[in-house]
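The other protein chains are all here in position, but one chain of the complex has been omitted.
This part shows subunit A:
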Amino acid sequence: MTSIFYKDEVLLREFNTNWKAQLTGKMSLWVDKYRPKSLDALTHTPRLTHLLKSLSVEPRDLPHLLFYGPNGAGKKTRCMALLQSIFGSGVYKLKIDVRQFTTPSNRKLELNVVSSPYHLEITPSDMGNNDRIVIQELLKEVAQMEQVDFQTASGAETGGLAHRYKCVIINEADSLTRDAQAALRRTMEKYSRNIRFIMLCESMSSMIAPIKSRCLLVRTPAPTTQETADALVKVGGQEKVTVEDEAILNTIAESCDGNLRKALLTFESMALNNEMCLKSSTALIRADWVVVILKMANRILKDRSVSSLVECRATLYDLLAHCIPAKVIIQELAFALLDAIHNDNHKIAVVQWASVFDERLRLGNKPIYHLEGFIARVMCEVDG
């Protein structure tokens, strides 16, 4: 339970590879079980659904796409639904290949590539600093390969359209290094006949301009509280959860702040913990680590001393050891502090230092320094 939220990305990835099991509906999280599989089943933001539909009408000239939006807003779901509408349900027949790459310095790299007959999917953060090599080798290999025109045979399913391209989904495209993005530029243009890129990212700021200018940008907003609650009602109905008071669903939706995935996970664990029956008094389950961070924030404000800093350090190490990414810690901590502080000057100072240390966190490579630095700084600021 502890780790289910921050690991949901990891879980998702594992589950993505297990689509088959999901399709049969056995042993999967509700998040995956009730993930819309076609464009028609998508719920929120009809504007976007309409856009995707008009793209899928004429799949021959599908542009490169760049989905951006907050976590859990449904980027991946929409992207897969789009592919489904173009290629048919074959896109959900996934398999994993292990590919080997050799860096110029002769180091061997192994990378898991998830692929279906129509697309393949890579996650750059799996390969760390060597993502450029992978982009160059893997994508050029795919790009230079002409798709054999076998769709005419199975034309019934895809509407007889022969699509000669393969789609490449790049998850977390914002974590691609500059080099790798630069490597993508010409590949995108040159082989646009054989390959289409669909990139998913949370923040567009770290995408280089040439990539942005080559893609159709698709903004994926998070569902509103109402939309989240509606989705919960729907799932609850199918899973036979008794909801005595709909207000609890709104509470869940609000606490998750537009992250539908988190909302569904919370909903599922709450339902399971309370024998499938939710009352308005049912306690909201929060991830342990969020509670830990909240407590830490309170301690920072109450006891501003060296000994308190030492205690915080222990907590931080504990969080990091549980694989909570430092960037998540600093964000949660900053917003927790912000909620607890009432002096305007202090608020401004907290946000300012959060922004400074967040940047340092990205540039440096030992998170504990920056997290501690942030805490120490906040203590000083609050002390005046």
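Note that contacts are C-beta pairs under 8 Å (C-beta built on N, C-alpha and C of every residue); 3 or more make two chains touch, one makes a residue touch a chain; residues count from 1.
In this text, contacts and distances are computed from a predicted model.
Undergrad: The chain that is not shown, which UniProt protein name from "Protein HGH1 homolog", "tRNA-splicing endonuclease subunit Sen15 domain-containing protein", "Replication factor C subunit 2" or "Cyclin-Q" does it carry?
TA: "Replication factor C subunit 2"
Undergrad: Hey, which of A:Leu278, A:Ala354 or A:Val378 is the one touching the hidden chain?
TA: The single option touching the absent chain is A:Ala354.
Undergrad: Pick out which of A:Ser192, A:Thr251 or A:Asn274 touches the chain that's been left out of the picture.
TA: A:Ser192
Undergrad: May I ask which residue of A:Thr49, A:Ser116 or A:Thr220 touches the chain that does not appear here?
TA: Final answer for the missing-chain contact: A:Thr220.
Undergrad: Going by the contact rule already stated, which one of A:Leu184, A:Met199, A:Val241 or A:Ile300 would touch the omitted chain in the full complex?
TA: Within the whole complex, the residue contacting the unshown chain is A:Leu184.
Undergrad: On subunit A, where is the contact patch with the chain that was removed from view?
TA: On the side of subunit A, residues 47, 51, 54-55, 57-58, 60-61, 63, 68-70, 73, 104, 135-136, 139-140, 144, 146, 164-165, 174, 178-179, 182-187, 189-193, 202-206, 209-210, 212-217, 219-222, 257-258, 327, 330-331, 334, 338, 344, 347-348, 351-352, 354-356, 358-359, 361-363 touch the unshown chain.
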